[in-house]
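Below is the structure I would like to discuss, written out as structure tokens.
Here the complex is missing one protein chain, while the rest keep their positions.
Each chain carries a letter (A, B and C) given by its place in the written order, and its residues are counted from 1.
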């Protein structure tokens, strides 16, 4: 009954099999391994982007901040929503890697709207050199609240950014759960993320940034091997579909039990409110998940929202045991 | 016949076995996994340091620069030798992580002497606020030229640093090959390094620095599992002894063939000079290693130094085949 | 009829007289001049702080960001109001000098309340290493909207900060216009600001930061001379009282003419709304000031707020000419 994070579950066994297979003989280090060439070819094929430059790192934060620092200048401000991982959960890594750029928070219940994005950009009228200059727009897909931008919604946000000449960055830690994926760690890998530059003009700069950020792996083949098997035989889609299906099963059960949803679940995360006494009972029985807007101290009948995340590996029996308790 | 780097070989199969074993069920992320508690206990035991704080990262550069930034201030200069990895091979990562500290190069043929270290420190007379202030001393063990500081030599360098009130940093990427180890990546792991604070006063700061450097792993158990098995049943010592023994076999053969050694081999790296024509012949036959002070263009009889590195996995048959060719 | 900024007017002639007097013979550079010793003594006397360390720089932004970087760590967030100069008008200088700290915006109409400050601090629950840690609270006195914190209000904000163990920073660019002064540039000097550390523990660090920020003046005597005469014979108070008196005269006239005030004027800045057609007429007649919430394009009868700033030197005849036009 573990719903704390998609980071808590095991890697898909196919990942381990691939690592074992990669562990023979000698391989050139620092990204010059043969598997990496295959990863590049595969991602170019998936995205129909024959010129794209592709790089692997081991953490999602590294992928975000290396990409953002390549897209921005230290005197700019980046546009993101308040709950964005880059704002809430990276301990100022974006400010560190960009050399001191700022974040401007776009109002968003969960998904950013074009109107709110435009208002935030307009609010940063640049006033010559006095205020920060406008920098990239960063969107998270799947959002931090488990909702999913449609292709049209993403395109509309992109149109706003383009109208101001600003680049877009997509934090796709859970992107597969929507459509396609950059991030592997949260979706059944051990630790690997791909950064994709559809325009390779900045690729060389990224390489220097990755190295000086201490994120270039000497034994790079073990990153490549994970990403390669992840993109082979649709493992990425199979993992994501499994996680989404589990979350749908859990959401149905929660709904039947009278839980209230603050965001409509669309992927593998559920934000549902239950009475405090119910949470207490579930925790006592061994369920693992995070309360989102309060603690166990307080009135028994008051409702508290909790976040439930399903990873690819969670068993139906675990979900059903949890729902039975509920 | 692969002697390019100890980063090129495979991980010891025991590492893979441990990763497989760790890959079941749920585990708390970000260093709160159960294996990490065991790693901490084991390292404290090995170093007889019951208060030590221990952290894992995935690259040697990350271990170096996170540690150095915790020990220094941006207005200081760090003392190291010119061939030090932090000077030559980290693309300014130390300058980035320290917020702009400087490196002062200590004269050293391979090992730093107390007299040369003292001279470098004296050379940085601080002149009030105008020059950089004196910062930590960084020593590499095994040195970049394959030589090993004795315990007495390290103590003497430590005495110099202490006499100026400066902290010491030990870059132990190949430390096991000398005595004990911090670094696992170059010694048969897939990618894991331990940073050990014997005085835990700075441990909290290190945690913030690791996170904002994007080096805190969500699925941390896979780092822990590597380090744990590495420190169990002396795998670290077995790997290092194997690599050193292979290098000794290779060095003997090279010596018998008339090679000249610019540094006396003491661990798993050999710097040996051979005629250019010999290098050409060896490369043509499939040997893999790096020339150190020149290229294949030039007089056939001129001697060029090359670096040969033996990893734990290199077969005696490979060494003998190489020596037979030679 | 120039009300654009207190940066636009001339320096008080007494400042020039002092510079002329200081311009004889030789003086030690970099803050070791004799005038600086007198500045230190005078500020310690005014603030009844015999241990205080005092430093001079030439710009208000330098004073702010050097002080804030000394009080904070790169992994922290600073609390300030949205219109704070450090948020709006310093082109990310705080992020640059702190090495990448973040700003958390405290809700404030003009003055920050203890409740809003507390809410902002609580909102930055630190969640281990994931979010930024809580850092200093920065207050601007006089506020960017020309209102003045009472001593009791400042004390109440200080109590909130202290209850969380956070240091306080006071941006006193217009502090004299309230009570006492740090900043000289906006109050009749040519360019000089004092940074005062009531606790000298961080003074040495500040010196390194000032130097590496390129803000230590070699011919420092010209900063000292300005600050010394500024603090002699109450020039600071005379300048501030003059500016406040001029602003009161202007405010009375504006009120009589039917202007609406979005903030009650308490120092030398006035935010007053007039119909667009009136602004157009005043600009056409040569008045100089900034519109705050709109442009001249639009309905003639719509009211737009403008900012009017009086410096120490503005003549009553200029104010009366402006009011006559109005």
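Definition applied: contacts are C-beta pairs under 8 Å (C-beta built on N, C-alpha and C of every residue); 3 or more make two chains touch, one makes a residue touch a chain.
As the structure is a prediction and not an experimental result, all values here were calculated from the model.
Q: Who touches the missing chain here, B:60, B:74, B:136 or B:265?
A: Touching the chain that is not displayed is residue B:74.
Q: In the whole complex, not just what's shown, which of A:85, A:134 or A:209 touches the removed chain?
A: A:209
Q: Which candidate, C:149, C:217 or C:312, sits in contact with the chain we can't see?
A: The one listed residue touching the chain not shown is C:217.
Q: Check the options B:36, B:71, B:108 or B:129 and report the residue that touches the missing chain.
A: For the chain that is not drawn, the touching residue is B:129.
Q: Please identify, in ascending order, the residues of chain C that touch the omitted chain?
A: Touch with the absent chain occurs at residues 2, 4-5, 7-11, 13, 16, 19-20, 23-29, 57-62, 64-66, 90-93, 96-97, 185-186, 190-191, 208, 211-219, 222, 288.
Q: For the chain that got dropped from the picture, name the residues of chain A it touches.
A: 30, 73-75, 99-100, 128-130, 133, 205, 207-212, 216
Q: For chain B, which residues lie in contact with the unshown chain of the complex?
A: 74-77, 88-92, 95-96, 98-103, 127, 129-133
Here is the rule we use: only the chains that are shown with their structure count from here on.
Q: Based on CA centres, what chain would you say lies at the far end from chain B?
A: That would be chain C.
Q: Same or different for chain A and chain C, where same means more than half of the interface numbers show up on both copies?
A: Over half of the interface numbering overlaps between copies: same.
Q: Which chain would you call central, comparing Cα centres to the global Cα centre?
A: Answer by centroid distance: A.
Q: Averaged over CA atoms, how far is the centre of chain A from the centre of chain B? Could you give it in whole Å?
A: 33
Q: Between chain A and chain C, tell me the centre distance in angstrom, where each centre is the average of that chain's C-alpha atoms.
A: 42
Q: What are the residues of chain A that contact at least two other chains?
A: 90-92, 96
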